[in-house]
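What follows is one structure encoded as structure tokens, with my remarks underneath.
All protein chains but one are shown at their positions in the complex.
Let's look at chain A:
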Amino acid sequence: MRTHRLALAAAFATLLAAGCGGTAESPAAAPSAPASSAPAGPVTLTYWTWAPNMDKIAAVWNQANPDIQVTVSKQAGGDDAAAKFLTAAKAGNAPDLVQAEYQHLPSFIAADAVADIAAETAAVKPEFSEGLWGLVTLGTESVYAIPQDSGPMMLYYRKDLFEKYGISVPKTWEEYAEAARTVHKADPKVYLGSFSSKDPGWFAGLAQQAGAQWWSISGDAWKVGINDAATTKVADFWGGLVQEGVIDDQPYFTPEWNKALNDGTQLSWPSAVWGPGVLESNAPKGKGKWAVAPLPQWNAGENFSGFWGGSSTAVSATSKNRAAAVKFATWLNTDPQGIDLLVKEAFVYPASGKGQAALGEPPAYFAESQPDFWQQAATIGSSARGFTFGPNVGVTYNAYKDAFDKALQDKSPFSASVGTMQDTTVADMQKSGFTLAQ
């Protein structure tokens, strides 16, 4: 009797699971042809974003544009936001406008969830740097979003402690490794920095700097090259330092890491332009002691950076008010008033070149130690290399976390983890039916 009951239950569960799978995979409501013509009467647009105070920014717009009312719904950011938007798009409930991180935009495009707004955005293209524009076109003729904020990477370091340990700001990664050894030798409790196995975006940015191209599109086919020479070089560099024990392996944004930044047992952080917010909240004691410099280079004399983070404003494919949505997105990201609000209210580093140039006062955290913070950022930002993200970045990023966690645990070479990322990514794309170029 008991086995009978269990068997029935199991069968029921399988049935349910099968049912769910079927539902989830059934084709989404085909995106209806959006009406590009200006609609009559006031339209209401919904906007999913996690940027702080976006409701206040929308209120300014709503005041001036009674015909186009924007309702902001503040969402949780990150990978979950992308998954939620994709699910909503599949079910036909997508908002008109959505904040899309650059690395997730290709998955939106692959799911036909965002509209191609090339025609409406031709005029604003010169506002953005080549590298950023590439992130919203994927190197094609289409335009899938308007860049909102950007995250060029630079080296944050403790000025005072660098002096104390007698190290100069590393110009190359070789010098960085040397400095790591010096610091750790002087005080075994102190590290120059940390390798984070939990922040694939960080690693991707460093790989970009080295010239990696993880994905590219040729014709109809995707090419995946995560285990290329540049990425392997970056992985082996950090793997070597971790193996040597001269660099910490604490993931970023953990309480332990925060503490290390705060009490000065970690001296530097290769991060992005949005770093001041993190430092301010996690290392309040370091105020006025941190400075920025360009990332160390792979070859002396070069000047390259990469992007970590940043997002864009996309219009969903099913939006019935596409023209109005593009109008708002354009205002938000290219109009001086919109950018000004983005900077002051949402604390973003604007993607627009004009907006970046208009930044004056440094973040309060850097007022003493790096008064020219924004000028530094603009110079470094212009050296950031372009990159194309693939349609399954989530899978690749998860593979990064798993593989590098394992490498840290087993003390195995980091280059093998890069190979795992490549294999996992390719397998997933094949399974999802993407055409892959050899």
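To be clear about the criterion, a residue touches a chain if its C-beta (ideal position, glycine included) is under 8 Å from a C-beta of that chain, and two chains touch if they have at least 3 such contacts; residues count from 1.
In this text, contacts and distances are computed from a predicted model.
S.K.: Which of the following names does UniProt give to the chain that is not shown: "Protocatechuate 3,4-dioxygenase subunit alpha", "Urease accessory protein UreF", "Imidazole glycerol phosphate synthase subunit HisH" or "Sugar ABC transporter permease"?
M.R.: Result for the unshown chain: "Sugar ABC transporter permease".
S.K.: With the missing chain put back, one of A:Lys171, A:Lys259 or A:Lys406 would touch it. Which one?
M.R.: Spelled out, the listed residue whose C-beta touches the missing chain is A:Lys259.
S.K.: Pick from A:Trp222, A:Tyr349 or A:Phe404: which residue touches the chain that isn't shown?
M.R.: In the complete complex, the chain left out is touched by residue A:Tyr349.
S.K.: Who touches the missing chain here, A:Gly309, A:Gly338, A:Pro362 or A:Pro391?
M.R.: Here the residue in touch with the unshown chain is A:Gly309.
S.K.: For the chain not shown, which residue from A:Asn282, A:Gln297 or A:Ser369 touches it across the whole complex?
M.R.: Once the missing chain is taken into account, the touching residue is A:Asn282.
S.K.: Considering the whole complex rather than only what is displayed, give the residues of chain A touching the chain that is not shown.
M.R.: Residues of chain A in contact with the hidden chain: 5, 8-13, 16-17, 19-20, 23-24, 46, 48, 50-52, 55, 73-78, 80-81, 84, 87-88, 90-93, 95, 149, 151, 253, 255, 258-259, 262-263, 272, 274, 277-278, 280-285, 309, 311, 346-349.
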